[in-house]
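Quick one: this structure, given as structure tokens, is what I'll be asking you about.
Removed: one protein chain of the complex. Kept in place: all other protein chains.
The block that comes next holds subunit A.
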Amino acid sequence: MKESSNHITRSESIERQLWRRKVRRTRAFQTLTIASPILLLVVWEILSRTAMIDPRFFPPPTTIIVEFFHLAATGQLFHHVGISLYRILGGFLMGVIPAIIIGLLMGMYLPVRYTLQPLVMALMPIPTLALMPIIIIVFGINDLSKMITIAGSVFFPVLINTVAGVTNIDHIYVDIAKNYGAKSKDYFFKIALPGALPMMMEGIQMGQAIALLTIVAAEMIGANSGIGYLIWTKYKTFVLKDMYVGLVLISFFGYLFSLLLRALQRKLIPWQK
């Protein structure tokens, strides 16, 4: 009796040790995740301050931070950020919404798919940025032309993922819908849309990154405001510290949008573990 209870305490202490080791390991990994970017910044700072890399091209991160507050204080920065976010959001929605609708239709209806598939395949490789001159001629140098450029780049990844999402829905759910008498409207909203949602969200996540890439380039070509414009003019006037502020902002918003979309994903797809 005594022996067996001893045995149990011994097993318990062994398990507790193993568990502690596991916790320690997880903590170590978390530290690595936080430490790696900080380490990079520290190395950059040191190399730049000791002039081992040219501080004119790679100003120390601390001076970039100071410059950020300096620019923010003038109010200039908010103007550029605001206008860029407006264009991104507008362009993003203009790309995503039609992509989802057309994607669902292509996934559900074979005639639509076979008609549009070749067009999609032929148009997809054309970079929308290369079409910017045409877009500007047609729509003018304004926010709309930038939104359309973004919409064009966001459209395809979302479309393709939506089509794949619908066509990959397990056939048994189609059978269930048919057997229980789902009409096409119900099929659209109850089966095709939610069934395609997980892949669709991956496409939207990709589209979000592409929207940021596109806005910077689009604002470099034909704009007098926005983060891309800021980066471009500061580069041309060789105020590289300010240029870096623009780059860091883009990186920050990319990260922020990813987090927001992940949160949205968890909200919209509660059935996925």
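The rule is short, and it goes like this: a contact is a pair of C-beta atoms (placed from the backbone, for glycine too) under 8 Å apart; a residue touches a chain by one contact, two chains touch by 3 or more; residues count from 1.
Convention: contacts and distances are computed from a predicted model.
A chain of the complex is left out here; the name its UniProt entry carries, from "Multisubunit sodium/proton antiporter, MrpD subunit", "5-oxoprolinase subunit PxpB", "Nitrate ABC transporter ATP-binding protein" or "Cation acetate symporter", is "Nitrate ABC transporter ATP-binding protein". Summary of contacts with the chain left out: across A:59, A:95, A:152 or A:195, the touching residue is A:195. Which of A:4, A:33, A:74 or A:179 touches the hidden chain is settled by the complete complex: it is A:179.
For subunit A, the residues touching the chain absent from view are 170, 172-173, 175-183, 186, 190-191, 194-195, 197, 269-273.
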